[in-house]
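All protein chains of the complex are present and in place, except for one that has been dropped.
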Amino acid sequence: MSSREKILNAVKKNQPALEPLPDVAAINAIQFDDVFAQFGTVLKNIGGNVVEVNDLNKVSQYVQHTFNGAQNCITTIADLTGVSQLNIQEDAHALQNVELAVINAQFAVAENGAVWITEEQYKLRVLPFICNHLAVIIHKNNIVNTMHQAYDLIQNADYGFGVFIAGPSKTADIEQSLVLGAHGPKSMTVFVL
Amino acid sequence: MSVTNAKHPELAAAFNKDAARVGWHDETLWWIRQKRDKAAWTLPEWEELRETASQIKLNTLSNLSEYLTAFEKNALANGAIVHWAADAKEHNEIVHKILQQHKVTQLVKSKSMLTEECGLNDYLAANGVDVVDTDLGERIVQLANEHPSHIVLPCIHWKKEEIGELFHQHLNTPKGNADPQFLTEAARIHLREKFLTRKVAITGVNFAIAETGEFVVSTNEGNADMGAHLAEVHIACMGIEKLIPQRKHLGVFLRLLARSATGQPVTTYNSHFKTPNKNQQLHIILVDNGRSVQLGREDFRNSLKCIRCGACFNTCPVYRRSGGHSYHTAVAGPIGSILAPNFDMKKNADLPFASTLCGSCTNVCPVKIDIHNQLYKWRQVLTEEGHSPKTKTLAMKLMAFVLSKPAAFNLGGKVGRKVMRWFPFLVNNKLNPWYKQRDMPVPPKQSFTEWYKKNKK
Partner (left out) sequence: MNVGLFIPCYVNQFYPQVAIATLQLLEKYNCTVHYPLNQTCCGQPMANSGYEKLGQQCNELITESFVAYDYIVCPSGSCTLHIKDHLHSEKNDNAAQGIRKKIYELAEFMVDVLKVENIDASFPYKVGVHQSCHGQRGLNVSQMSELVAAPFSKTDALLKKVKGLELVQLDRVDECCGFGGTFCVVEEAVSVRMGQDRVADHEKNNVEVITGGDMSCLMHMEGILKRKKSNVAIKHIAEILNGEPILSFPEGREKGKSLAEIDDVILSPEGA
């Protein structure tokens, strides 16, 4: 008998009688008066940075100004001028020198400061992790209260890889001292359109 | 790595030789418990969430065979390769075989308590494979030739000055520099080179979704993603209890996990791996290693609900004052103490007794595992299975004999108190563990029973 059969047989034999699945939608989840304000507060608390902008030009200006004329900055957003476009043919390892990556996120979550990004939006999986700094763009009306609403939006979307990112990469493994920039980005900026 | 046959009381006593360090360890973990409380209180629905999570996991366990086959089917359709391992040995062999197929002898690994449980690092080292743990805390204990002392905070028992010295020896950092920011930066540079050069990455799995065949890995550092997305082969190792039925259930668990673990609203990264990366092979290893047996133990099956947040460690007054290594098992703390006897009753018979049964663990558990009740029940099972010392059995039988007869109890009490009054040195000595650091109560002349007979009856 294969291990697969052995395990499945043992599980089948030992699992208790079927118990009902609770209704997640019945949870009386928190609602914020102002999801944008809540998102901004939480993101700041976890080391992130919120910048309100009117259009992509403002993003471009911000990047030029903050990241040394956008040197070694790349983006996957076609309409974002002044920042080099990502060459998707590139070997992922070559991204190690990227200073800043600017990508689109689908929506943000007020309760925890996270944004939802899927691979289809930015092509090379490692990009938002390997860059020294990360910037994402969301629309102000795409901020939900909680993770329950987040998964209501995601539904059964068919992505290859998707990720919630909440702030810069961090660690507190050395005596619980918080350090931003463990292995991934040292900062995260969320532009809110 | 160090292997010990010592039991929890001895190991904890050794840890307690350095009183200042115990205080520091306790305060550090208590601080995290307080952060957890603060995070929980931000959500009025906290208790409802715990209950829902607990029910989802109960449903999962009650239908696990179906969920496992559904997960396998969907994962295969997504392009992953699925393996089944009955035990730790088979798990390690599967990993090794994959490495051999790709002619690889070096790899990076992000945090996976399952691989700790299976002893994968030692196994691979013995087979000439170089494993680099990439979680900062895990890398620190790995460089020190130790095991993690906490499932979420692997090097919580290390002081920054000691880490500075360790990095000085292994990473050539300047002697005496113990600045966490500086040391983390040094580790970042050291590990980035590994991420960029290793062809195989192993990750753990926090949740696997039966409905979609995807799995979620939660980290703060981004090390799982750096490893997995840069590798040609990604091996994800998971216990079969990591399943949850549907994607939307992640909403419940991700709201609970980080808040319970560290008091963060969510971990920095919650990566949903569905299909293999471009030009990559994705292997998923489903490991039983005693879980199906635990599933059949009615009193203990709820332990399989565990999502490895570590909240029960941080709140446990015994863990905080005995250190993770005193539990001599991959998963320490209260949850480890109810999981470990399932693996090996004889070896781990001491662990369910390393608790005052205060119940705080049960209250912080995000999936409402009745941990302290299971500790109590394991004590009964271990005794019945003959894993109790003979001297203890004898003492208990004697106690039961005295307590079973009111006359014997009253007489014994009277004699005992007299002896204590007349010959205090008989109890106030080094052989009495109570007396070592505590005074004995002063025995009164009369028991309450004697008083009652005289004054009331």
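Chains here go by letter, A and B, matching the order in which they are written, and residues are numbered from 1 within each.
We take it that a residue touches a chain if its C-beta (ideal position, glycine included) is under 8 Å from a C-beta of that chain, and two chains touch if they have at least 3 such contacts.
This is a predicted model, so every value here is computed, not measured.
Peer 1: Need the list of shown chains touched by the one chain that isn't shown.
Peer 2: Checking the complete complex, the chain left out touches B.
Peer 1: Just to verify: which one of B:103, B:390 or B:456 makes contact with the chain not shown?
Peer 2: Only one listed residue reaches the unshown chain, and that is B:456.
Peer 1: On subunit B, what residues meet the omitted chain?
Peer 2: Residues 8-9, 12-13, 15-16, 19, 22-23, 26, 30, 37, 40-41, 43-44, 46-47, 315, 317-318, 321-322, 353-360, 362-364, 376, 379-380, 382-384, 388, 392-393, 396-397, 399-400, 402-406, 409, 413, 416-417, 421, 433-434, 436-453, 456-457 of subunit B touch the chain that is not shown.
The working rule: only the chains that are shown with their structure count from here on.
Peer 1: In whole angstrom, what separates the CA-based centres of subunit A and subunit B?
Peer 2: Result: the chain centres lie 29 Å from each other.
Peer 1: Quick check on the complex: what are the subunit A residues that touch subunit B?
Peer 2: Against subunit B, subunit A makes touches at 2-4, 6-8, 10-22, 24, 27-30, 42, 46, 92-93, 96, 109, 111-114, 125-126, 129-130, 146-148, 150-152, 154, 156, 159-177, 179, 181-185.
Peer 1: State the interface residues of subunit B toward subunit A in the complex, per the touch definition above.
Peer 2: Residues in contact with subunit A: 28, 31-32, 42-45, 48-49, 51-52, 55-56, 58-59, 61-65, 68-69, 84-86, 90, 134-137, 140, 153-156, 158-160, 163, 180-181, 183-185, 188, 191-192, 195-196, 212, 220-223, 225-226, 229-230, 240, 245, 247-252, 254-255, 258, 262, 264-275, 277-278, 286, 288, 292-293, 295-296, 298, 301.
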